[in-house]
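All protein chains of the complex are present and in place, except for one that has been dropped.
By letter and in written order, the chains are A and B; residue numbering begins at 1 in each of them.
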Amino acid sequence: MSIEIDRVNKRFRDFVAVDDVSLTFREGELTALLGPSGSGKTTLLRIIAGLEQPDTGRIRFHGEDTTDLHVSKRGVGFVFQHYALFKHMTVFQNVAYGLTVRPRATRPTKDEIKQKVMRLLELVQLDWTAHRYPHQLSGGQRQRIALARALAVEPKVLLLDEPFGALDAKVRAELRRWLRRLHDDIHVTSVFVTHDQEEALEVSDRVVVMNKGRVEQDGSPEEVYDHPANPFVYRFLGNVNLFEARVHQGSAHIGGIALPAPEYADQRNEHGHAYVRPHEIEVFARQEHADALPAKVELVSVVGPAVRLELHTDASDALVHAELPKHRYRALGLSQGSDAWIRPLHSRVFLPDERVLNG
Amino acid sequence: MSITLARRRVIPGFGLTMGFTLLYMGLIFLVPVGAFLLYTTTMSWDTFWHAVTQRQVVASYKLSFGGSLIAATINLFFGALLAWVLVRYRFPGKRLIDALVDLPFALPTAVAGIALVTLYASTGWVGQYLELFGVRVAYTQLGVVVALTYIGLPFVVRTVQPVLEDLEAEWEEASASLGADRFTTIRRVIFPALFPALLTGYALAFARALGEYGSVVFISGNLPFRTEITPLLIVAKAEQYDYHGAAAIGTVMLVVAFAMLLVINGLQWWTSRRHG
Partner (left out) sequence: MNTSNQAASEVDRADTPTASDNDALAKRWRRATEEPAWLKVTLITVALAFVALFLVLPLSVVLFGAFERGIATWLEAIRDPDALSAIRLTLLIVAIVVPLNTLFGIAAAWAIAKFEFRGKPILISLIDMPFAISPVVVGLIFVILFGSQGWLGPWLAAHDLRIIFAVPGIVIVIAFGTLPFIARELIPLMQQQGKEEEEASLTLGASGFKTFWHVTLPNIKWGLIYGIILCNARAMGEFGAVAVVSGRIRGETNTVPLHIEVLYNEYMFTAAFAVSSLLTGLALVTIAIKSVVEWQDERRQRRAAA
């Protein structure tokens, strides 16, 4: 079932939470709504669910307008950040809840409910917890029960609000891979909210980046990471270095070097910013390339298999961060205080006040 | 193409519950209190002023306010001590004592009244020993203070207790690690943190004591000018069908109660702002 969001607005007093957002989530896709806190992603998710009402705009499920349909009739599965499991019910009762509260006419029999609940508990690999209470489970287990409970009502769409937000790093990583596999099995249209870019990129078919109530970019994880639409997306998806650049006839000039910027073939002597990711900066101990910038190593930190360098160069106001594999760093023979040369391998140039709007 | 939607809340029942809340409160006390205040305004100013400044009435104010202040002060000290002991120390029967603190809140005031007068009468369990020292409690102003202390006992304890429980041990450890001795830590770190709660408890105990009737009337003896509290005077006037006199004094009490409620709300706001 596809979800269509048509020009939705929502404000809380003076705060604009969702600002004229239109999006379509395709059938069977797993989409991440990614953004910093206050970007409106959770509000948008709650509007889709019917837990908030939009000020203006429509929500359609598979073409059918559900904007005025109450949350209890909308047929969504919603997984809450803090699970919202019913504390006084066992795991079994929690998962069965959505079936037992149906009107008698559409309620399955006790046996059917039992079979279905046990099947779902097996699906989330927690059938042995059926008679326990939520407080007896770990955070990751509670989250899986919350998911099973949402799935029990056979929702048309599955909505997850920061599903792994309250878990520690290791459980998080396991659970998101598990969610990906689960989604591949059940294939229900799913949207999940996260502020963790790694999570969004790893799990989803599609990433929608939000900021200040607006959609900044909407695309596949590769697209969003490799071709950020604007400076915000660039910065939000991982670390990035910023160089002052002079944009002239299809090239960006940083210090003494020129980088290709074919999209600005018509620009002349304009001021802009070049964005380069740390792993896209090549570091040399000697001037091996003509188009490398002189720099000085200020700090070296070894993080597991990688080495992060902070370098000072005249072409950037801030220290430049570069990341390289440990063996490469060893081969260079650099240390704190050494002189070095750096060369951006790939950059994306933005002119000030420019909003590049994709799709 | 902006379509404005009717405001509808996702969780149902707002209209029903809010409607019933306002209707019930309106019928049971907002309208009656309003009508009562309106009734007072039908009195001429002279009648009102005469009623509230009669010598006997003024004497009752002095006793009610004075007695309530003394009782609340006693409760401030012993209530804080009791809260401290209950939160910080371990001793046998602690849970029982903790539960018992609510007794004045749950025990009917008339029962408390006859219990207190029986205790403090010159033949009572406590009174007979006080008699040896020439101290009389029953049927004196001291008796009024005893009853008001009893009735206000839970308030300071119950407002200070949660704040004390939430106090981070780290604060005290930090203070100690910076060289403060225990007394200095209590004075400079713990006391300021408890101050708003202490004041709130004090105000609650005072407000409760001012309006108290049942537990006082038995032990006070109700001698005009000496042991007659203001609420008793209201009852007496109402029983003599002196509605103007009763309403005038009642209005004074009501205004003082509203003022106390404002003060207490302000204090609670202050406390919650301090402690999140």
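Here is the rule we go by: a contact is a pair of C-beta atoms (placed from the backbone, for glycine too) under 8 Å apart; a residue touches a chain by one contact, two chains touch by 3 or more.
Remember, predicted model here, so these are calculated numbers, not experimental data.
Chemist: In the full complex, which of B:57, B:138, B:194 or B:207 touches the chain missing from this view?
Modeler: Once the missing chain is taken into account, the touching residue is B:207.
Chemist: Which residue, B:70, B:126 or B:164, contacts the hidden chain when the whole complex is considered?
Modeler: Once the missing chain is taken into account, the touching residue is B:126.
Chemist: Could you tell which one of B:51, B:82 or B:267 touches the chain left off the display?
Modeler: From the options B:51, B:82 or B:267, the contact with the absent chain belongs to B:82.
Chemist: Can you work out which residue in B:149, B:200 or B:271 touches the chain that's missing from view?
Modeler: Here the residue in touch with the unshown chain is B:149.
Chemist: With the missing chain put back, which residues of chain A would touch it? List them for me.
Modeler: 49-51, 70-78, 80, 82, 84-89, 97-98, 101-102, 128-129, 135-138, 141, 146, 149-150, 152-153
Chemist: State which residues belonging to chain B touch the missing partner chain.
Modeler: With respect to the unshown chain, the touching residues of chain B are 9-14, 16-18, 20-21, 24-25, 28-30, 32-33, 35-36, 39, 78, 81-82, 84-86, 89, 91, 95, 97-112, 114-116, 118-119, 124-126, 149-150, 153, 169, 172-173, 176-177, 182, 207, 210-214, 218, 231-232, 234-235, 238, 241, 243, 246-247, 250, 253-254, 257-258, 260-261, 264-265.
The rule is short, and it goes like this: only the chains that are shown with their structure count from here on.
Chemist: Whole-Å distance, chain A centre to chain B centre, using C-alpha means?
Modeler: 55
Chemist: Could you please specify the touching residues of chain A with respect to chain B in the complex?
Modeler: Touch list, chain A to chain B: 7, 9, 50-58, 67-68, 70-71.
Chemist: Help me check something: in the complex, which residues belonging to chain B touch chain A?
Modeler: 1-5, 7-8, 10
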